[in-house]
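One chain of protein is taken out of this complex; the other chains stay put.
Presenting chain A:
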């Protein structure tokens, strides 16, 4: 899993719900199917809500990792 090629990266540290999801969603909409987005989210509500919402939108989540006080989400656009 460590050799996933990240096509786009977004730092959403300090971005509150639901703005963090909206930004993730809009970025995904602008990307090609099959490409990979990495987002960094705050701990707590942001990582929980964004993960659930991205899944509900039908995208595939490849990785969820805690890095220090934040979370990294690797998403494959469907």
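A few points about this structure:
The rule we apply is simple: a contact is a pair of C-beta atoms (placed from the backbone, for glycine too) under 8 Å apart; a residue touches a chain by one contact, two chains touch by 3 or more; residues count from 1.
Rule of thumb we're sticking to: contacts and distances are computed from a predicted model.
Of "Nitrite reductase", "Multiple sugar transport system permease protein", "Biotin-independent malonate decarboxylase subunit gamma" or "Protein-arginine kinase", only "Nitrite reductase" is the UniProt protein name of the chain excluded from the display.
Of the options A:15, A:28 or A:47, the residue whose C-beta touches the omitted chain is A:47. By the touch rule set out above, chain A reaches the unshown chain at residues 47-48, 51-52, 54-56, 61, 63-66, 73.
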